[in-house]
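For this depiction, one protein chain was excluded, whereas all remaining protein chains were kept in their positions.
The block that comes next holds chain A.
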Amino acid sequence: MQISGAEILVRCLQEEGVEFLFGYPGGAVLEIYDAIFRQDKFKHVLVRHEQAAVHAADAYSRSSDKVGVALVTSGPGATNAVTGIATAYMDSIPMVVISGQVATPAIGLDAFQEVDMVGITRPCVKHNFLVKDINDLAATIKKAFYIAKSGRPGPVVVDIPKDVTQQSAEFHYPENVHIRSYVPATRGHPGQIKKAINLLLEAKRPYIYVGGGAVQGNAAAEVTELVKSLGLPCTNTLMGLGAYPGSDPQFLGMLGMHGTYEANMAMQYCDVLIAIGARFDDRVISVPSHFLSQPKKIIHIDVDPSSISKRVKVDVPIVGDVKHVLREMLDILRQSGQKPDAAHLAGWWKQIEEWRGHNSLLYTPSTELIKPQYVVEKLYEITGGKAIIASDVGQHQMWAAQYYKFDNPKQWLNSGGLGTMGFGLPAAMGAQLANPDATVACITGEGSIQMNIQELSTCKQYHTPVKVVALNNRYLGMVRQWQEFFYGTRYSESYMDALPDFVKVAEAYGHVGFKIENPSDVEPVLREAFGPALKERLVFLDFRTDQSENVFPMIQNGKGLDQMDLPPHMRDVQQLPFENNRDYGNMC
C-alpha cells in the first residue's frame, strides 16, 4: 500500500521509538503536521520558538539514552533552529532535526520561505540530507538516526521538500544501515591499551581527566571503577561533570578556566595524564605550550580520531569507544592485579591535599546580600544532589558547575561548547519530559532567561514543573566580570535596566513566582519551591544576588593552568611553587 511522504516520515519516527517531537508548524510542513494529527504513537510538543524546540530535543537526548527529534518549517523556522543545532554539535549531542523545504521545483528560485538549510547547517551538523526522492525518505531517516547516535554523536538535519511529503510510495523501513564510508571505531588497539596501562602504572603523579565523551559514551561506571581501583585523583571537565561522582574525595573538582585550584594544579604538574573523552579545549588547558612546559606523558582515549593530537600532541592515542576501551583496561588490570606505586601515589596525594586545603571555592558569606554560590549550595542540599540541572550561560553556569556536586552522568545539562544563552529553560523542559519523575531545575540569570522566556508558555501547556532558579544580579555577570578585570570597570552595556517583574511574568504564564531578597529567605523559599505542595507547578525563583560577586578561580586568556586569579582569601598563596624548581619530579 502506498502512503504519503508525510506518513512515511511519521511511521519512521514511530519505528525509531520517538516519544516526543519538539516542533513548530508552518507552510512547508503542513502535510507532516496533518500526518501527526492522524496518529497517536508519539506526542508533539509545540514550542514558542524553533530554537527552543531544538534545545528541548537536545536536552531530551542529554538526559536520556534516546535521540531527541525536532521538526521545523522551511525558511525562518529552519534558520531559528540553527543556534540549537550548533549548540548540540559543539557538545556532540545526538539529535535529528527535520526541516521542511519548499517543493523541489521551487528550490533555488528564491521561493517564499526558502533557505538553503543543507548549506546553512553544513558546518554545524554531523551530517545532513536533502531528500529529493520519496523513495529515499525512509532509508534517509534510518541513516539519520544511525549517524546521530553512533561514533562521536552529533546532530543530523534532514531537509524534506513539501512535494516529497505529498507524493506517495510504499513504506519500507530498513532494519540495518550500512554506510561504506562511515565506520565508527569501537575497540581500541590492544597494543596501545597495554602501553597506556604500563605508563599509568609507572606514573609518579598520575591524573585522570574526564570529559563529555565519558558521559555521552555511558562510561561513567568504568571511569569510576578505574579511578577507584587505582586510587587516582580525577577531574571532570564542564561537559564531563557527573561522569565521576562530584562528592567523592578522589574528585578534585572541575578543571579549566573556572576550575578548582587543586584540579588545575594537578593538571599542570601530573606526570602521566589519561584523558577520557575530553579534547584539551582552550577553556580547559588554556595555552597548550604552557600546559606542556611541565613534562608529562599523555594517554588519550577518544572515539573521534580528529580530537586526538588536535591542540596537544599525545603520547599514547587510543581511538575507540571509551566504554569499550576502559573495560579492556580494567580487565587487564584486574587480571594482573598491578597497582601504581603506593609510596609515589601517597606523595602525590599529600601534595594534592595541600592544594585542596586552600579551599579555592571558599566565598565570603553575607547576611545582607544573597551570595549566588550560597543559593547553589542550598539548592544542592535541598534537592539531595539528585536534581537534573539545566543551566544557561554565564556566571551562574560556573557557580552551578562549581557548587552543585553532580554524582551522576546526564544530570548536568549545559551548553559547554557553544555557550548558548537561552539554552536553560527549553533544556529543562526537554529533560523533564524525558524524566517525568525527576526534579528538574534550571539555573539561569536574568539575561539568559530572557532569551527564551517565552517557553514558560510551553511549560504550562505540557505541565513540565521545572523550577527556575534565577540568580538575578541585574548584570550580564560574566561580561561585567571581564569588564571589571580587563576593561577598567567600564561596564559597557552589561547592566540591564528595565527588567521585568519576573514574579508577575511567571504568574502571567500561569506559574508561581517568588522574589527573594534576603539571605535568610533563601533556604525556606527553596524548600517551599521544591516541596510537595508545589511539586506539580513550575516555580520561578527570582533571587536578587550580590551584584559584585565574581567567579573564582579564574584563568585569564593567555595564562597557564597554574597562573590562576584566586579568590581574595588565597591572594597570598604562592601560585607557582615549582616555577623555579623544574625537577619537581623528585618531590614525591
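Convention: a contact is a pair of C-beta atoms (placed from the backbone, for glycine too) under 8 Å apart; a residue touches a chain by one contact, two chains touch by 3 or more; residues count from 1.
Definition applied: contacts and distances are computed from a predicted model.
A.B. asks: Absent chain per UniProt: "Acetolactate synthase small subunit", "Aminomethyltransferase", "Threonine dehydrogenase-like Zn-dependent dehydrogenase" or "Sugar-binding protein"?
C.D. replies: Record says "Acetolactate synthase small subunit".
A.B. asks: Check the options A:H44, A:H127, A:K405 or A:R544 and report the residue that touches the missing chain.
C.D. replies: A:H127
A.B. asks: Which is it among A:F42, A:Y182 or A:Y491 that touches the chain not included here?
C.D. replies: A:Y182
A.B. asks: In the complete assembly, which of A:S306, A:T364, A:Q461 or A:N557 touches the absent chain?
C.D. replies: Final answer for the missing-chain contact: A:S306.
A.B. asks: Could you please point out the chain A residues that touch the chain left off the display?
C.D. replies: Touching the missing chain: residues 118-119, 122-123, 126-127, 130, 147, 179-182, 304-306, 308-310, 313.
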